[in-house]
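The complex appears here minus one protein chain, its other protein chains still in place.
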Amino acid sequence: MTVRVKLFAAARELAGASEVAVEVCDGATLVDIERALLAAIPAVERILPHARWAVNAEFATSDAAVNEQSEIALIPPVSGG
Amino acid sequence: MTVRVKLFAAARELAGASEVAVEVCDGATLVDIERALLAAIPAVERILPHARWAVNAEFATSDAAVNEQSEIALIPPVSGG
Amino acid sequence: MIELTNQPIDCSALLAKASRPEAGAVVLFLGTTRELSDGRRTLALNYEAYDGMAEKKLADLEAEARCRWPLVECILVHRLGRVPLAEASVAIVVSTPHRADAFAAGEWLIDTLKRDVPIWKQEHWADGTSEWVHPI
Partner (left out) sequence: MIELTNQPIDCSALLAKASRPEAGAVVLFLGTTRELSDGRRTLALNYEAYDGMAEKKLADLEAEARCRWPLVECILVHRLGRVPLAEASVAIVVSTPHRADAFAAGEWLIDTLKRDVPIWKQEHWADGTSEWVHPI
C-alpha cells in the first residue's frame, strides 16, 4: 500500500517536500514506515533518533499499525512557545 | 512630648480622624504610644491586637523609641492586591 | 518601576514596556475585583494607601526581586480609590530571559505585596453595607 508522511521544519527541508509517499506492506507499523522513509530520503537520518510519530494527529508508538487512510506525520523535537 | 499617629482604614473610621496627637513622656517607645492611643480612642482596641506599627515608613517593633519628629503610623492588617 | 494611581491600569503600556529584546518571557499578574466572596456579592472595591510608605515598600519589593531573579523589567502598579467589578486593582509585570524566573518572581511579588505593602481594601457589598478588610 501507499502511505503519505507529512514532514515539518528541518525534516521538510532535508526532504525538500512537505509530504512524501512511501510504499509499505499491508499491516505495516510505524517501524516499517520509518524504514521506508529512510530508504526514500536518507538525509532524514539525523532527525529520526529524536523525532516522534503521529497518526491521525495523535502521538503514536512505533508498533502502531497504519493504513492508506492514516494521516501520518514525523514530528521532530518541537520548539514552539 | 506630643507625637502624631497616622490612622488608616478601619482604624481611621473608628477614630473619626486620619491623624491623632497623643501626649507621651520623652523617650517613649511604641508601647507607650499604643497605651496613649488606646486611652485617647478606646474604639481602636479591636484593631490593635493584629496591627503593626511603622516609624518613618518602616515597620518597627514595639520597643522602638520615637520623638516628636517621628512619622508614626498604626498599620492594621493590610489587604491590598 | 512602581506606581500608585487613581486611574484604570493600562496593561498594554505595561506589557510594551516589559517586552524587551533581552527578555524571552513576560509574566503579567492582575488582581481583579471578584463579584462573590464567601457567597456575598460585591459591587465595587475601594482602596486606601499609606502613600509614602506604600511607595517605599513597593520600591523595596522591586529591589529585592531584582536581587533574587535576573529581571529585565519589573513593574508594580496599584490602583487606589474605587475599582469597579472585573477591573484590576493591582498589576505586576516582570520580564526575564527565561520563563521559570518570570513565574517565580511574579508570584513572590504579589504574595509579598499582599503581606507587606500598607494598602487596604474596603468591600462595598450589594446589600448596601461596606467593610474594611483586615485579614488576620
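Assorted remarks:
Think of it as A, B and C in the order they're written, each chain with its own count starting at 1.
Here, a residue touches a chain if its C-beta (ideal position, glycine included) is under 8 Å from a C-beta of that chain, and two chains touch if they have at least 3 such contacts.
These numbers come from a predicted model, not from an experiment.
Shown chains touched by the hidden one, complex as a whole: A, C.
Within the full complex, the residue among C:36, C:67 or C:136 touching the omitted chain is C:36.
Within the entire complex, the positions of chain A that touch the omitted partner chain are 6, 8-10, 12-13, 47, 50, 54, 57-59, 71, 73, 75-81. Residues 11-12, 15, 19-36, 85-88, 95, 97, 99-100, 102-103, 106-107, 110 are the ones on chain C that touch the missing chain.
Keep this in mind: only the chains that are shown with their structure count from here on.
Centre-to-centre, using mean CA coordinates, chain A is 73 Å away from chain B.
Between chain A and chain C the centroid-to-centroid distance comes to 48 Å (mean Cα coordinates, whole Å). Averaged Cα coordinates give chain B a centre that lies 26 Å from the centre of chain C.
In chain A, no residue reaches two or more other chains under the touch definition. Chain C has no residue in contact with two or more other chains.
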